[in-house]
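Working notes for the structure below.
A single protein chain has been omitted; all remaining protein chains appear in their positions.
In order of appearance the chains are A and B, and numbering begins at 1 in each one.
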Amino acid sequence: MIVPLERPGLSSLAPLLGIAAVSLAFAWHISVGARSIPLHVVVEALLSYDPALFDHVVVVDLRLPRALLAALVGAALAVAGALMQGVTRNPLAEPGILGLLVGASFAVVVVVGVFDLTSPTLIPLVAAVGAVLAAGAVWGIAAAAPGGAAPLTLILAGAAVMAFLAALVTVASLLDEQTFEQLRVWMTGSLAGAQNEVLKWALPWFGAGLIVALAVARQVTALAMGEETAIGLGTDVVRLKALSLFAVVALTAAAVALAGPMGFVGLVVPHAVRLLVGQDYRRIVPWSALAGAGYLLVIDVVARLLLAPVEISTGLVTALIGAPIFVWLVRTRL
Amino acid sequence: MRLKCSTAQYDEPVEQRDAPRLQLRDASVGYGGAPIVRNVSLDVPDGALTVLVGPNGSGKSTLMKAMARVLRLDAGNILLDGRPIGQLPTRQVARRLALLPQGPVAPEGLRVRELVAQGRFPHQSLLRQWSRRDADAVEAAMEAADVAQFAERPVSDLSGGQRQRCWIAMVLAQETGLLLLDEPATFLDLKVQVDLMQLLRRIAKQEGRTVVVVLHELNVAAAFADHLVMMQDGRIRAEGCVDAVFNAANLAKVFGLDATVVRDPVSGRPVCVPRVEPAVLHTPRIAAE
Partner (left out) sequence: MTTAGMFSRLDGPVSFALPLRALAVLGLLLGLCCVLLIVSLMAGSYPLGALDVVATLTGRPPSEMAQTVVWQFRFPRTLAALAAGALLALSGAALQNVTRNPLADPSLVGVSQGAGLAVVAAIVVWPDLPQALRPLLAFGGALAVAALIQGIAMRRTGGATMRFILTGIGIAAFISALTSAFLTYGQIDRAVSALGWLAGSVHAAGWSEAGMLAGTLLCLVPALFAASRPMAAMRMGQDVAVGLGLKVGRTRAALITLSVALAASAVAMVGPLGFVGLVAPHIAHRLARSGVGLHLALSAAAGAALVGAADLVGRVAFAPVQIPAGLVTAILGVPIFVWLILRTQARPA
């Protein structure tokens, strides 16, 4: 029997509307700042750049990178979270559970605290390396366990490594207030300090991660129905898991390098998306990318506007605003 | 209640009480929206095997869950021993009525014996955690469902049919007068299906217990049922002893099935043979374009 795939509650216009909304958020993000720039100037600057105009320079050189950053980090974390939840079949899974976020924090704390390196281009690199190493450790433990890297083993190993590194980070913070002071804001996740250079080398990883995520999405849907069903549907489960994990690590490492360990987006945006578009990862993955990007753009604007001229750490605002919305979604949709 | 048309070639039902233990009075039930099962009235005959058949999605499981007070009624009444089932203490109900839901999932790692032992839950208390009687009931249930040889293995390691038999053993261990089994025969090979139905029939006949079973295999249903209930679209379309209900007209009405009903010369039970369109049987394969 062939059943047409209906999008629950969404018309075929929805993707277009989604892209339009994210573009609008993008333009809004650029227009807001110490000097407010009208939306049409933003669009002009993006479409026909004129270096002679001051506003255009501000838009392209100063604000565009940060807007891009917010969109990329949001999309990356949301997609990584969606994949993690699909592959482990556990709603509590998130990119952080592979130890990626704590790994980044730990590496940064060690480098800043022990070697006293504070170069703004180095920290992102250190964060990314820390994230990947931690994920490697988690995977190593899970794979070495009898029965192989079953979802439960993976999650438990991740939780263990996470707790371990988080404890070490706290010990370091307690023993060395200086470092803690320096890193306080970074550790909540912030879009303020990122460098264009970092953006450049994070971009390919982000792209690769997203492409792989989109490519495996169909099979993740099958995997979400159980490993055996997935194999029955012709999925190479081992390869699928490896690819998904690659995507998760690439996306999260890129995000953590750009914005520090930002928690909430990867855990909650995929759930919100799932409540809205259903259980098919062919829809969940692209919608998570859109929702994550749009969400973080809006949040970043709010973070800057809320107590202007003081800027609140974006990582905090994501949860403070997003959590009530999410709880409302759960209540009305589930 | 007496079965209206038990004929000589069937076993006589054991002596009946006046009112059946389980009665449905205009029961309507659903999942929060419009009722799925509407205005169903049914007297479940005691000491007999009642089989519920119907197409997929016709509301059999919904009705079963309502009879086991898993779902709350939207309207009407279900009486257990004359009293509305929703008003009885749930523990007391569990000592009188056992339910095997469709497609239950055992916690991973649980062993067969532990699964079956769960059936003793309603008989236990804080002080009586595990008694001789519990142990005996579990042994007997495992014996009856033929899973004793797997007793120490994890349920998740068993085949689909073996697993199904473990769940049946759990329900048997509950030692209730009423048994509601939702598709207990799925995954079972024909021989085991027949064994199971014989076991259920024996329970009904010899121990006077009341058994309600959802089945998809029409001929198995016809071969073993004392009482046959045909459901379609949330309603009972036909009900009665097999001879009265199991005929081509009803099969066409309820299942949309074009079948001939013949009689098994040995048991005298009706058997349905689906009519296959001659075109399908005889047309030569059409050459591909």
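The rule we apply is simple: a contact is a pair of C-beta atoms (placed from the backbone, for glycine too) under 8 Å apart; a residue touches a chain by one contact, two chains touch by 3 or more.
This structure is a prediction, so every number in the text was calculated from the model and none was measured.
Visitor: Which listed residue (B:Val29, B:Leu63, B:Leu80 or B:Leu99) would be found touching the missing chain in the intact complex?
Guide: B:Leu99
Visitor: Given the contact definition stated above, which residue among A:Ala14, A:Val41, A:Val60 or A:Ala160 touches the chain not shown here?
Guide: Per the contact definition at the top, the residue touching the missing chain is A:Ala160.
Visitor: Given the contact definition stated above, which residue among A:Val43, A:Ala145 or A:Ala208 touches the chain not shown here?
Guide: That would be A:Ala145, which touches the missing chain.
Visitor: In terms of residues, what is the contact footprint of the unshown chain on chain A?
Guide: 90-92, 141-142, 144-147, 150, 152-153, 155-157, 159-161, 163-164, 166-168, 170-171, 173-175, 177, 180-181, 184-185, 188, 263-264, 267-268, 271, 312-313, 315-320, 322-324, 326-327, 330-331, 334
Visitor: Touching the missing chain, which residues of chain B?
Guide: Within chain B, the residues touching the omitted chain are 31-32, 65, 68-70, 90-95, 98-101, 104-110, 113-115, 117-119, 121-122, 124, 126-132, 134-135, 138, 171, 174.
Rule of thumb we're sticking to: only the chains that are shown with their structure count from here on.
Visitor: Using mean C-alpha positions as chain centres, tell me how far chain A is from chain B in Å, no decimals.
Guide: Using C-alpha averages as centres, the distance is 50 Å.
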